[in-house]
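Sharing a structure, written as structure tokens. Questions coming.
The complex appears here without one of its protein chains, the remainder shown in place.
By written order: A and B. Residues from 1 in each chain.
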Amino acid sequence: MKRFEYADEKISDNQILVAMPSFVIGIGILYLPRSMASVTTGSDGWLSLVIGGIIAVIITWSVAKLSASFPNQSFINYSSTIVTKPIATVITFLFVILGIMVTALQVRQIADISKHYLLIETPVEIISLVFLLLILYGVGNSRAGLFRLNTMFLPFVLFIALVVIVFNINHFNPDFLMPAFQTGFGGLWEGTKGSILSYAGFGVVWFYITLVERPEKTPKKAAIGMCIPIILYLVLYLACIMVFGNSVTANLQYPTIELAKIVEIPGGILERFESLFFVIWIMAIFNTTAMALDIAILALHSIFGKTNKIKLLFIVSPIVYITGMYPQDLMQLSHFSTFIGYSSLIYTVFVYILLFATAKIRKVI
Amino acid sequence: MGNFLRLMSCSCLLILTGCWDSLPIDERGFVIGSAIDMAGEIQDKNYDITVTHQFVVPGNLSNLSQSGGGGGDKKAFQNISATGQSPFQITRNMLSLTDLIPNSEHLKILIISDEVAREPDLFSSVTDSFIRDHEMRREVKVMITNGKAKDLLENESDTEQLPSRHINNIMENNIKSLELIQSVRVGTLHQYLLNDDSYVLPLITLSGKDINYNGAAIFAGKSDQQVGTLSNEEIKGLRLVKGDITNGMLPFHIDGELMIYEINTANSSIAINTANPEKMDISITINTEGFIAEMFGSRSLLDQQYINKIEKEISKKIEQTVNNTVKKAQQELGIDFFNFSSILRQKHYDVWKKIEKDWEDGEKLFSQSKVNVTAKAIVRDIGASDKAKDDGME
Partner (left out) sequence: MVKIHNNRFSNQNKKREQPKEDTFSNIITNNLEENLDNLNKLLDKPDDLLIRKFSIRGSEHQCATVYIDGLADSNYVRNNIIENLQIQRGKIQIPQNKEMLFDVLNQELLSSTTLETGLTLDDASNGILSGNTVLYIDGIDKVFIIGTQGWEKRAIEEPVTESVIRGPRDGFVEDLRTNMTLIRRYIHDPNLRFKTHQIGRRSKKNLVVTYIADVIHPDILKEINRRLASIDTDDAPESSFIEQWIEDDYLSPFPQLINTERPDKASAALLQGKVVILLDGSPFVLIAPSTLGTAMQSPEDYYERWTIGTLLRILRYLAAFIAIFLPSLYIALVSFHPGMIPSNLAFSIAASREGVPFTPLVEASLMAITMELLREAGARLPKTIGQTIGIVGGLVIGDAAVQAGIVSPIMVIVVALNAIASFALPAYSIAIAFRIILFGFIILSGIFGLYGIIIGYIMVNIHIVNLKSIGVPFSTPFAPTFFKDWGDLIFRKPVPLLTERPRYMQPNNKKSTVKENKE
């Protein structure tokens, strides 16, 4: 049945522009200021954030450029033309595993933070199960719907972040920004590594760009989209430093949420703003998680061809749940998250170099 | 249909087993104020502390309950004390003493007895749970008291049913006075504890039925223990150095007559010359603007010469006040509660890295540094009338 042009599964490049920040903004920023502050002095973390950001934008742009040069071909299709079908299948399968891992991690982390700030007694298993069911409902529906959710939720998320910053302005103490440029190279490098991890959202460029109908401008749009989280992270980080100072920021579990904690709404109609902040932030985390799972399903679908999407979801979701519940404590979880962050980054760079070089050598592009 | 059944069974499961966190508001006991005292004598690092929580009894808050509920006669609060090793543990133990489940989300004040505060490292330990616990807000005001902290929570005032709220209100009204330091929130205390800088906390005392909010307790940054107190006059000096004054009065004498200078705004700028780390040069410039609020003499203020003289006199008074406080910090205590150290860290990071260990301890560089105070006071206004009485009337 013919539908409206815009109502079908095709994605416009503006939707990629929104999908990039929606995917990247998630749990990372809630503790990012801590990891920045703990390795840098004063407010020098911003350098790391910017350097990391630039690297992330470059990677995004390059990958997008590569994907866009094979318009309307799925990832497995064009990688098959570059590096034979079996290798392409393996690469895609690793992406599936990565997607599942990311989903599992998010599902677990959201449960942990919710337990910390909202539901103290409720078991983590239940909180994450509810969230996972929500994700399944979201992914089980149309992919176009997910992109629409991005456009619906991102403004809320940016708005609440803005509120947190604006209502903290009277707590700002510019003195905390000093001393500047005192961090050694080692600290900056540590910070940069940490910041790139929080920008990791390259699955979108690998898999969704192939769905864009006219991908000429998409690399640019994806890069612009990538800039949104960089700016947001920078502003939130500086706000944390100016409000708490470096030493406190480095010691707070979730500095961004603590930032929301001290917001006083004029008129005092609501206290403990952090609960509201985190609740709204769940929308951002939902977008990240849903897209991660959707990418995994999309990749899996491209390997197994005809299998029903819903069936794949029901196969994948128990794996996600069990993986998410596996880490026992905070430290294990943090190792798990660092591991996933690095593997996603390194794997993206590796696949890009592999595909790009082979394509150049075999003159496929 | 199958989907529907699955959904139904899932939601039934949730509804039947759910509501882990659900607890109606009337079954929670809201702690509005806490006090920490030392229990018994100190015996070689083994001590027990007593924590007193002030629970609100909402039904007895007269302005709220419409069905009467006793109102005036019954107390709107209930103080429960328990003794133990750590505040968190004690709070849990309190469950056996009350039918309410303690909830600290509306905690306003935390009063710590100076006995606890003077003990090395104990202060940071007892406040830890107030910083760490997710229920606590970072806005909880922290203060020190001379004597039993518990007594402050018992002290009912005529205007306010809840002693904690009364103290909280007192702490909020300090903007008009130069003799009071600003209230310190737990969030700020966290920052104090993490940095090794020294700091001051508000000090309140109970004299008879009245709660006096004057003075401040000085804490050494390294051990987080109270090492002294500041008198009103000394606080003036501290606040002038800090410079964040919006309102405050400064009495001074001119030609033997008392005159009161009301400060509207005061700014201070601190510059530290680190050329010689052994003897650093700290110069403080204080600029104030204000008006004459009261005068006992009878000279006309519409005289430029006289105004200049007054301004000079005020500046002298300010310098003298600040120097007094600085002297106390440098000589008497050797504690840098002005936080010159944070200026060093922010502006002279490389120097600071080298002398960090020797600032208050070791070489005691702080005590050796030279502090210059320059004040410039401006009288913007002389009030509505020039003179309230004439020369001849004297």
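Criterion: contacts are C-beta pairs under 8 Å (C-beta built on N, C-alpha and C of every residue); 3 or more make two chains touch, one makes a residue touch a chain.
It should be emphasised that the depicted structure is a prediction, and the values quoted were computed from it without experimental measurement.
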Of B:E135, B:D281 or B:D358, the residue touching the omitted chain is B:E135
Hidden partner chain, touching residue among A:I282, A:I295, A:L313 or A:I340:
A:I282
Which of these touches the unseen chain: A:N72, A:N141, A:N173 or A:Q332?
A:N141
In the whole complex, of A:I58, A:V90, A:M152 or A:I169, the residue touching the missing chain would be A:M152
Using the touch rule from the top, list residues of chain A that touch the missing partner.
1-7, 14, 114, 118-119, 122, 127, 130-131, 134, 137-138, 141-142, 144-145, 147-153, 268-272, 275-276, 279-280, 282-283, 286
Which chain B residues touch the hidden chain?
11, 14-15, 18-19, 21-26, 28, 30, 32, 56, 58-59, 61, 64-66, 69, 103, 105-106, 108, 135, 137
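The definition used in the following text is that only the chains that are shown with their structure count from here on.
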Chain A residues within the chain B interface of the complex:
41-42, 116-123, 126, 130, 133, 175, 178-179, 182, 244-245, 247-248, 251, 258, 261-262, 264, 271-272
For the chain B and chain A complex, residues of the former touching the latter
10, 14, 18, 20-21, 105, 134, 137-139, 187, 190-191, 194-195, 342, 345-347, 349-350
